[in-house]
Every structure is written in structure tokens, then in C-alpha cells.
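Following: one structure in C-alpha cells, then a few remarks.
Of the protein chains in this complex, one is absent; all others appear in place.
Per-chain numbering from 1; labels A, B and C assigned in written order.
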């Protein structure tokens, strides 16, 4: 049975839930059906675009006011990094990354098996008005890298991706083809797209199509 | 294609990311139940629709999901200013 | 009025076409008219014509700030149909349709009104439901409309992709076979010529800058070029500029003016002899007698008076057209443009008295103005002649936005065009 029951106060106010099974049950990421691992295994040649799914991570949406000191401090303490307050920026300490979504909204990406504990800790640490939502099942991250990754992105998003406008660490939510994505530059030639589960297949089809002229390499 | 400065993201973004939600500064009557039909109709349907300076509300749909105000010339499509909900415009129509 | 005919054409060709009469005069305005109509677009000119013809009121001026027929009448995609959902709309548009059917002869000006059929394609079960409802209603309202389903539709329009593997496969369509296209300029010019012949003064380059209102009653208008011109009644028929005119008269309208774009391809050999509209994938197309594919795009979501909209709308429309008609992929788009549509919250027009006595407004046609031209002019002429709404116009009052008696044509029919 799940460890759903948090301290008494929170049970009445907010339902916190450990959503992970305790047993060995296979989790299927949004691109599970694309069988990227099989594609990766038989990748024959090189290509200008390398694609990998950063799958099954914990995605926590954090909402709160920057004026709520308890919220800001609690998040910093629990996550180990301070919430970036400068618009369109992100922080990353290796296991935890936090993306700015709006002045009162952030996305923390954490190891899946820590999502519940982090949520509980946040609730314990923070006073006042805030929201924590575990959205781990609802989205995934597609990483694009390689010399032509930016060319594929330019076919897909209207953001200005020039290094002077979109330095490493910048994050921006925008239209992506006919869906949307949260784009983050994680390295000079490396990009992360946070996409919604139900759109993942469309974006996967799109990326294959748009990268055809450069060659697409799938990595597991 | 409009190029719109989002006051929350603090940069210019393409129109595709936004959704226009019409004339700004239309406050919901505080006591709807005591409004006449005409007053209620005024609130929900009647608009200034100016040829020239207009204050309008935009929603950053695929970005920060915040509403904000834009002062725009509906004739030339120039955006004169952008300001947050709760703030007042600096550029206003003459007369 | 010089009658037009094939024989006349032959006669004039013998004199090198040197003896054709003017189609309309260029009069200087009088000091006072029985009725002033502001706006010489299709609806304004039609109103003037029917005032003179059906009500014997010929002491009429139509004031136009630019050239006549220069507004939406000359920048629309010329679709004519009357298959609207609600009884009130169906009656109004069908009244218009019946006038269309004899208009060339009535005006002695070829409207090139071609009843080639207007199809609304259905891509989802919801679309089918909406269109079937429309068809059932229309048949009992006296408006022709019928359903055709995918296999039959494919036969009727070979170029339309009715295959099952489309993103939104076409399941069927409603078709109004009496619907079709007319030649937009011919409508404006035909009405103008006929109205002029009956004595109506068409005053071009005459901009109304203010209204003379005393004790809540209009007595005339102030123009930029000719000063005050008096009138017993004033009808404002200024489409996309209605909000500005209302402001002059001191009230607001439940109207917003949005850009509506359209585009044409280069002329190609005709392959489409009907009008196809898809509300689901958002595009509609017909092919003109010159061979241009005439394509309607969507409305921009913001107020704009610039007669142009955003490119994204054009892109989306072209995608829809290529999706519907894959063989257009290599056809080339020649020109795009925009009009200003005065959109009402219920996608139905306003033909109404106003808070100002003797001032009447005819506006809010949104995307439906062209098809409504004859009917609109006809009932609005009656309204101006009698000082109160024509029975067909009654439901289209301004007051409906207070009482809530909206005639919501996009909610149910989803067919705003």
C-alpha cells in the first residue's frame, strides 16, 4: 500500500500521494511506444541531430509568490537550489533542475523516486499560500543535441535561438510545431524540450520529419 | 504578425504564443444582481472598438500563462506600451 | 438609364464604344434630403435602390468617404447562401437569396450570380450533427439544404480529398445547391447605377465627420467636404467603421472590428465548380470564372482597422486548403488582402433603431455581409421608409443584447461564413 498518509494537518488540507508502485511494475514513458531503445540499437550511421528521451523523471510544478519568504526559502532548502527569479532562467545541480515558468510558477525536475518525498518535504517546510503538483506522468523531456539540433528547432519553434538571445540555461515556453514545449538550452549544442504526454507522439513524428535532411540518431 | 513584449517574461515574443482577450479595463460589476438588463448587456457585449488607440488584454498562452494589457493602435497596429493587470495605461487616446 | 444587352454591345462596337453613357452622375449634394445613407458599400447602395424603387423615396443621398463599392463589397470571397440555423436568420437570408435570383434582370447588370452549390464539409461526428440539424431546420424553413455523405461527395467534387486516412477525414457535407457565387463589383456597380437612375445622389469623396443631434433626434450630418447636410432620417451602413460612427452618435455597439483575410491563387484551368467550406479545418474555396482559386481565411482575434491581418492565419488557411485539395500543393498563391468585419457576439447582424431618434444602424454582418446584401438593403429601406423595423429585421435589434434574445449563429451552426 502506498504511503499516502502525511501528517495530520496536511491530510485535511491537501491530498499528497505517493504515486509510485512499491513493486516491480514497468513504467511506460510517453514515448514508450516508439521503442527508442530498439531504434538506438540499430542506428546505423551518424547524423546531425541526436535525440534521446530523458524519461520517467519527477516533474513537480511549484506555484507561489516570490513575496512569500517561506515559499522561496522552503523550496531552496528542499531542492538544494534556489528558485530562479530572473525570468526565463533555470538552475541545475545535476540531480535537480528548476525551470522558471512564470513569476509564480516553476518546474522542478527531480529523480522520479524522490518526487513524493520532495513534495512532502516542501509541504512541511512552507507556510502560507502555495501549490505543489506532481505532474510526472503528464510530460517527458526530449533532448536534442548535435550540430543540426538548432536547425531542427528553428523549423519547429519561433523562439530566437541565437546564443546572444538564448544562452545556455535559458528556458522558454513556446509553440512547438503545432503543439507547445518548454525549451531549455542545456549546453552549447544541447536542448531539452519538456512536452506533454498526449503530444509526445506528434512531436516525435515531427522531429523525425524535420531532421530527415540532417540525419537523426536516436540514443537510448 | 504582431511582436508582443510580455511584461512577465520580459522579452518580445511572437503573436502565435498569445491569445487576445479583447478590450481591457472592463470590470465586472460589483453587484450584478442589482444591474439592469441594459447595464449587464453593456458589461458583457458593448465595446469601444476604437479606430486608433485601444487598450486590450492578452494572455501568454504558451508562455507564462499570465494576462496583461497592451495599448495598441488598431489602425497602424503599433504597440505603444505594455503593462500589467492592475496598472493603468500611460498612452491614452485623445478626446 | 441606358439598357444593357448583347445587341447594345454590338451597336456600340460599331461606334468604337465612344457613346456609352455614364453609369452614374457625380452630383453636388443638396442642402437637405429625406434620407441620408452613410456608406456606399453594397448594403448602403442596395438600401438606396430599394428606398427609391419600392418606397418611392428618391430624395436620397448616399455619402461615401472614398469611392463607392470600395469596402468589404470589393474584398470578400463572394459566397451566397441562406442556410442559416435559426428561424430569424434563415428568413432574412432566404429573403436575400430570392432577391439574388432575379437581381441581374432587376438591375439590368449581370451579377454573374452562379448557383453552383455551397458545401459545408463535416469532419467529425459533431460536424455531422450540426449540419444535419441545419438541414432539418432549413427544409422546414423553406431553405433548400441537403446532406451528402463521403462517397457521394467524392463523386460530386473529385478534387476534394475524401479519403479515410486524412487527419480529419471528411464524413459528409451539407450542400445548398441554390447557393453559389456572384461578382462582387457588379453588385455595387449594379445597385449604384440603378439607384442613380432613380434619382438617388451618390456622393463620393464625402466623409461624415459628425452628426447633428438635437434632443436625442438626428437632423443631419456634418461632412468634411460639404459641411452640414440635413436629413429627416439617417441610415448608417458602414460595416467595419460602425463603431466609429456610433461613437459620433454617442453610443456604443456590441461590435468589434476584426481583420478578415482572403487570398487568391494564380488563374488556373477550372477544376472546382462549386464552393467548399470547411469550418473544422478552417478554410473555404471556390474558383472564379477567371480561374483564380478564391480562398477565405480566418478572422484575426484582435481589433484591427488596417485591412490586413497576421500571416499565421494565411498559413493555417493554406494548410487547410492543401489538406482538403492536395492537388493545390504546387499551385501558387498570387495575392492576399484583408477586409474589416464588424463582428457581433452572436454572429448575426444588427438592423435596428438606435438610442438616437431617426438614426438607424445596419451593421454587424461579420463575415456574412455579401450574401446578405440584397435582403439587407431591402429590409433596411423598409425600416428607413417607415421609421421602424421591417418584420424580418425586428429580431435583429440592438436591444437583443440587453434582453438576451441573441440569434447565435456560430454556437450552433459553427458556420460563421
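Assume a contact is a pair of C-beta atoms (placed from the backbone, for glycine too) under 8 Å apart; a residue touches a chain by one contact, two chains touch by 3 or more.
The rule is simple: contacts and distances are computed from a predicted model.
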Among "NADH dehydrogenase subunit L", "Electron transport protein HydN", "Sarcosine oxidase subunit alpha" or "Proton-conducting membrane transporter", UniProt-listed name of the chain not shown: "Sarcosine oxidase subunit alpha"
Visible chains that the absent chain touches, using the contact criterion stated earlier: A, B, C
Given A:133, A:168 or A:220, the one touching the chain that is not displayed: A:133
For chain C, the residues touching the chain missing from this view: 4-6, 8-10, 12-13, 16-18, 20-26, 66-67, 69-70, 74, 87, 90-91, 102, 104-105, 108-110, 112-115, 123-126, 129-137, 139-142, 146, 166-168, 183, 185-186, 189-190, 204, 265-271, 273, 281, 288-291, 306-308, 310-311, 314-315, 318-319, 321-323, 326-337, 400, 402-406, 408, 410-412
Residues from chain A at the interface with the omitted partner, ascending: 1-2, 4, 10-15, 17-23, 25-30, 33, 56, 61, 63-64, 104, 129-139, 151, 154-155, 157-160, 162, 165, 177-179, 196-199, 201-203, 205-206, 209-210, 212-213
Absent chain, residues of chain B that touch it: 1-3, 14, 19, 21, 27-28, 31-33, 35, 37, 40-41, 43-44, 57, 59, 61, 65-67, 76-79, 85-86
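Throughout what follows, only the chains that are shown with their structure count from here on.
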Inter-chain pair with the most contacting C-beta pairs: B-C
Centroid distance [mean C-alpha coordinates] between chain C and chain B, Å: 29
Approximate Å spacing (C-alpha centroids) for the pair chain A, chain C: 50
Residues of chain B touching at least two other chains: 16
List of chain A residues in touch with chain B within their complex: 87-88, 101-103, 105, 158-159, 172-175, 180
Chain B to chain C touching residues, read off their complex: 1-2, 15-16, 19-20, 22, 37-38, 40-42, 44-51, 54, 56, 72, 74-77
Parts of chain B lying in touch with chain A, wherever the complex brings them together: 8-11, 13-14, 16-17, 62-66
